[in-house]
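Heads up: the structure comes next, in structure tokens.
Complex shown without one protein chain; remaining protein chains in place.
Chain lettering (A, B and C) follows the sequence in which the chains are written, and residue indices restart at 1 in each chain.
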Amino acid sequence: MQQSTLVRLKGNLELKNPILVVGLPGVGLVGKLVAEHLVDELGAEKVIEVYSPHFPPQVLVNKDCTVRPVSNTIYYAKAKENDILFLVGDHQSTTSQGHYELCSLYLDIAEEFGVKRIYTLGGYPTGKLTYEDTVLGVANDTKLIEEIKEYGVEFRESEPSGGIVGASGLLVAFSKMRGIDAACLMGMTPGYLMDPKSAQSLLKVLCKMFGIEVNMESLEKKAEEMESILEKLKEKEEQQTIQEAKPTEEDLRYIG
Amino acid sequence: MQQSTLVRLKGNLELKNPILVVGLPGVGLVGKLVAEHLVDELGAEKVIEVYSPHFPPQVLVNKDCTVRPVSNTIYYAKAKENDILFLVGDHQSTTSQGHYELCSLYLDIAEEFGVKRIYTLGGYPTGKLTYEDTVLGVANDTKLIEEIKEYGVEFRESEPSGGIVGASGLLVAFSKMRGIDAACLMGMTPGYLMDPKSAQSLLKVLCKMFGIEVNMESLEKKAEEMESILEKLKEKEEQQTIQEAKPTEEDLRYIG
Amino acid sequence: MQQSTLVRLKGNLELKNPILVVGLPGVGLVGKLVAEHLVDELGAEKVIEVYSPHFPPQVLVNKDCTVRPVSNTIYYAKAKENDILFLVGDHQSTTSQGHYELCSLYLDIAEEFGVKRIYTLGGYPTGKLTYEDTVLGVANDTKLIEEIKEYGVEFRESEPSGGIVGASGLLVAFSKMRGIDAACLMGMTPGYLMDPKSAQSLLKVLCKMFGIEVNMESLEKKAEEMESILEKLKEKEEQQTIQEAKPTEEDLRYIG
Partner (left out) sequence: MQQSTLVRLKGNLELKNPILVVGLPGVGLVGKLVAEHLVDELGAEKVIEVYSPHFPPQVLVNKDCTVRPVSNTIYYAKAKENDILFLVGDHQSTTSQGHYELCSLYLDIAEEFGVKRIYTLGGYPTGKLTYEDTVLGVANDTKLIEEIKEYGVEFRESEPSGGIVGASGLLVAFSKMRGIDAACLMGMTPGYLMDPKSAQSLLKVLCKMFGIEVNMESLEKKAEEMESILEKLKEKEEQQTIQEAKPTEEDLRYIG
């Protein structure tokens, strides 16, 4: 079968204490919103494009009617103490085997750049329509857990109890064998809709960690729009018992 | 796994400014109708047969009770300024990974023949039963878009908004990395039935581009047959509200 | 991925004008019944066992509680003019790609033994509950069609119109490229149940072709049992219109 393809856009990149931040599509698009917001605000540059037969066989149409393949992309930006690599993208793998293959590829890239820490970002579906300003975490190392707690991330015994499906989980677990510290940080979210409010909670934690400040205006605007939608949903809920509003298997597919 | 197989029927083919025209099965069979019509009218010759484990495990029965495997085929014909290669076939890949593999194979062949331009042909499903004499386009290059507009192809901001699934899209997007200009041209079509009328609209654009004229009689005849079927469907529509007539996911599968 | 595995049980087999007869599970189990009956009656010997990750991940339990993996098997027997190889088995491939891979493997084996002719056996589903003593054919060569007609096999223009799915079709079509004459012979069958009566029709044609005679008693006994079941189904049909008795996609999966 055809392999995944890397297109390298920059040669000889020397990075200072690089951290990899992963924000691929998942529950509430929380991770994607946060990582793409940082890419924009920090003016991150494209380093590597990843194409894969494990993505949907589809192209996306730009505003000017040019097309581009579905891809994942690695960006790079300077922050305070650390250079940051961002892994963002249109889709996660559509196959189980592809998840394993792509995560292995991403860890190869992390090693190549000397990455010693990875944060994967995601959403944790609560199934409730009320918002919670909470970020949950899991990690591949107990020392790292203690360190991250300092930034207000909660660690709840054995949670998420159903495990974590997709890249956010696999990258953290398999980092261990490569000697890379890694944690998955999950903004709590109803999980039904894009959740820029949960993204803000997660972004604040991340900024504290990196010792940086970023403008949150665009996220706030998106959050206001979504909030008014949620408000309407809640009104409906008061009028009727919503049986079908429980998170479906599909919603839960990418916890984290 | 078994690889796709090429059977080469002609050696040492020297082509003059070759263009690749792709008309594989998709919405309304528009692309297939146009490309096969050109193959017939230009008396194109078979150059390569492609067999693949990504096609259905099926054989087709000829009129004389001989059988042939499901295949894609590359034909070749001389036109005015350019030699034209046609890629037509019984099926597209049945798997996501196969789409990527076969498109990569087709671009290898395009490079081998020195192709500098590719047109993939398809249908754009409107979901309405009325006919529109419009051809929509996307391309992998803005200059190419300007050039194609001259021939009456419309380019609408960010359309198709759902992207393009299958070979028509992938070939255009991945051509870019090989330095090949490519566009996908889509005849607008209700999308429910084979649409030889939309095929005629698309064919006219193509003939203008290639500076050729072809007899359209057989397409017109097919169009008349289908139109009478559409007429009957419209009559029914006036009598009742057709809820189920919306394009299904299946219909939309190969936009383009 | 793991490859298919051949276990060779006999070395240095010298065959006289060998013919390969293929009777894998399909519609009405017609092909399987015929081939296994010939294996029994001709006292054929096991030559090769084939195991494959494309078969179901399952083992079968023998009467004495020993187990064996799902497999396809090649047997060998002497007939009048020709030695005959039989390919029979528990299952066809469960995947599309596996069909292509296994058929390619079987044609490699055919070439290795110098096979110059292949007959694949199957059932042709009529969807009717009445029995027809007819064998339909397709082939990879028009001369072969003329030859086979002599034995009473019918060839109907473009039939089966839906093509042939599975090994019976692929083996015939891909034999062509290896210079092997091949035909698919299909006993007409309602297609809902195991059909030993259709198997008898097909067996008679085959015996004529090979110039051999075989005892049909066991098939006749099975046929009588099934006929009494069919009789009861027909009685029911007269009492009520059976809407759901049309052949389903599943039934049609292995035509041939």
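The definition used in the following text is that a residue touches a chain if its C-beta (ideal position, glycine included) is under 8 Å from a C-beta of that chain, and two chains touch if they have at least 3 such contacts.
None of the values given here were measured: they were computed from a predicted structure.
Undergrad: With touch as defined up top, name the shown chains that contact the chain not shown.
TA: So, taking every chain into account, the missing one touches A, C.
Undergrad: Of A:Cys65, A:Val135 or A:Val165, which sits in contact with the chain we cannot see?
TA: Counting the whole complex, the residue in contact with the absent chain is A:Val165.
Undergrad: Name, in rising order, the residues on subunit A that touch the hidden chain in the full complex.
TA: 1, 93, 96-97, 99-101, 104, 137-142, 145, 155-161, 163-166, 169-170, 172-174, 177, 184
Undergrad: Since one chain isn't shown, list which residues of subunit C touch it in the complete complex.
TA: Within subunit C, the residues touching the omitted chain are 1-2, 7, 51-70, 94-95.
Assume only the chains that are shown with their structure count from here on.
Undergrad: Pick one for the touching-chains graph, please: line, ring, star, complete, other.
TA: line
Undergrad: Provide the C-alpha centroid distance between subunit A and subunit B, rounded to the nearest whole angstrom.
TA: The mean C-alpha positions of subunit A and subunit B differ by 37 Å.
Undergrad: For subunit A, write out the residues touching at least two other chains, lowest number first.
TA: none
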